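Encoded as structure tokens, here's the structure I'll be asking about.
A single protein chain has been omitted from the complex, and every remaining protein chain is retained in its original position.
Chain lettering (A and B) follows the sequence in which the chains are written, and residue indices restart at 1 in each chain.
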Amino acid sequence: MYSSHTATDREEMLRAIGVASLDDLLAQIPGDLRAAHFEWPPALSEPELMAHAHALAARNQPLACFAGAGAQDHFVPAAVKALIRRGEFLTAYTPYQAEASQGTLQAIYEFQSSICALYGMDAANASLYDGATALAEAVSAAARITGRNKILLPESLHPEWREVLKTYFGAKGEPVLETISCPTGRLDVSAMEARLDETVAAVVVATPNFFGLLEDAPVLAERAHGRGALVVAVADPVSLGVLEAPGHWGADFAVGEGQGLGNPLNYGGPYLGLLACRKAHMRHIPGRICGLTTDADGRRGFVLTLQAREQHIRRERAASNICSNEALCALAATIHLALLGPAGLKEMAELCLDKAHRLAEQAAAVPGFRLCFDGPFFNEFVLECPVPAERVRRALLKRGLLAGVPLGRYVTTRKHSLLVCVTEQRTEEECERFVAALGDFAP
Amino acid sequence: MFNETNCRFAKTHEWACAEGDVATVGISDYAQKEISDVVFVELPKVGARVEQGTPCAVIESVKAAADFFAPVSGEVTAVNDALGDNPGLVNQAPHGEGWFFKIKMARPAELDSLMDFEGYQRSVSH
Partner (left out) sequence: MTSSEKLSIEKSVPGRRGIWFAKASRPAADWLPHHVLRRVPPRLPEMAESEVVRHYTRLSQLNYCLDTHFYPLGSCTMKHNPRANEEVAALEGFAAAHPCAPETAVQGTLEVLFRLERLLCELTGLAAFTLQPAAGAHGEFTGILVAAAFHRARGDRKRKEILVADSSHGTNPASAALGGFAVRTVASRADGRLDLDALRMALGPQTAMVMLTVPNTLGLFERQIREIAEATHAVGALLYMDGANFNALMGLAKPADFGVDILHLNLHKSFSTPHGGGGPGSGPVGVQARLAKFLPVPRVVEKNGRFKLQTRCPGSIGRMRSFAGNVGVILKAYAYLRGHDALRLRSVAENAILNANYVRARLKDLYPAAVDEPCLHECVLRTEPEKMNGLKTLDVAKRLLDHGFHAPTIYFPLIVHEALMIEPTETETRETLEAFVSALRAIHAEALSDPEKVKTAPHDLPVRRLDELAAARNPNVAWG
């Protein structure tokens, strides 16, 4: 369909190659291995394709989104959308030829710098698949660095992220993952200390955590370090507009899901795995890293660097197999952060925080509803419902609201808990509609 | 440290120079030329146990990574921290300031299985 050869082109090219027909070129594929038949629908012309796509997209219900749990409905500025659609970014490959890829490379350098600034770290890579896989890479690096074999994961970490870690390390059997239960919704310092021993490579501290709550991160970090363990922070980059940066409270690695910075929800992907660390650990992180250097005339330029860590050189001895990352999503985040600046990011984060707290107050004031946990939170909170949360969600769906994520799908004992997320996108009217709808369940 | 009479070489281009039961180890001049510009050396930790003939360090150039095989077995007692800031020492002085680490030898007799300076020179000259 997208080939431009005419019959004449084909003929003349075959002649230049010195074969009579295309079949001569295919001779190396044994005849009986060529497929005779493909069951395939008729080709759609471009207008037909667009009509088909519109019809499918229309089968998704438009909803005001109060769901978070690792993916948040943040605003994507028009300038971000316009710039990442530029063919020069969109249709370039990984910058293997640095001289012909300075635009992509400098953008990666700016991305790494912005992520370091946000997280209070010294080094970052060019991105990983998503937050969960970034965490897998970070804890794996921590195990290599410490020579220890156990990773402590709090229950307050996203349950699906814990599942991803289990999948990543299950076959190999190392590092060993140990979950610390968090009945209060937060990682208790003494519960962590009880598990800390000389085999612990790293403690994962998510703040804001899966329930939206803020952990007592500086104390957790100090105690973990006291036993020689590293601290891997998980933090939503948007929250860092108002919350203390992981590097400033003592984390050694920081990871995050970067989707909220300029990337739409897209039903789960492509998202953006963020990974930053202190300088001492730079050579242990996986993935592409862009470095600043000079050219033969002494001008500033950028290259992919520290490549001897990577699979194309180390093959089976590489610490990770990652090759492609999420470059275009990282570019969106970079541009979004440049538009925001420190003040804009703070404004955006404060708006999320403020709207979430006001909705939490109002929702918890509806008879029968209350907040599940005490403690400071950012823009997500767990609402305890008088009926199964699934029912609440179904009812709100009819009013055009995606009420949140019922936690029963993760923990069977939490069938009445609804994880609610409020971003800068949610309007006063939507929040009022949300609260009013809860009123139907008041006893 | 290194001198031509007390130094022994492995086929894999590492050298070991013994003083008492402690051997200083590094890579040969031939090896550093083959690897070319060293950008990073990943050294074992002090206290680590290494086994003769097994990889225990990695030498990185811009576009390659080479394993360093322990020329003798034992416990690592010191590492050359100077390589952290200046990995180019491996190229400038592979037999001197570019040393890798020191091993308290578990079996000093392992040295006998290695080549002497002249033998090694012959092995890489053809």
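Here is the rule we use: contacts are C-beta pairs under 8 Å (C-beta built on N, C-alpha and C of every residue); 3 or more make two chains touch, one makes a residue touch a chain.
Bear in mind the structure is a predicted one, so any value in this text is a computation, not a measurement.
Of the candidate positions A:G147, A:G226 or A:G341, contact with the unshown chain belongs to A:G341. Note that of A:E178, A:D197, A:D295 or A:D374, the residue touching the chain absent from this view is A:D295. In the full complex, chain B touches the omitted chain through residues 37, 39-40, 60, 62-63, 87-88.
Just so we're on the same page, only the chains that are shown with their structure count from here on.
With centres defined as mean CA coordinates, chain B is found 43 Å away from chain A.
The residues of chain A lying in touch with chain B in their complex are 147, 283, 306-309, 313-314, 317.
Partner chain A is touched in their complex by these residues of chain B: 39-40, 42, 45, 58, 60-65, 67.
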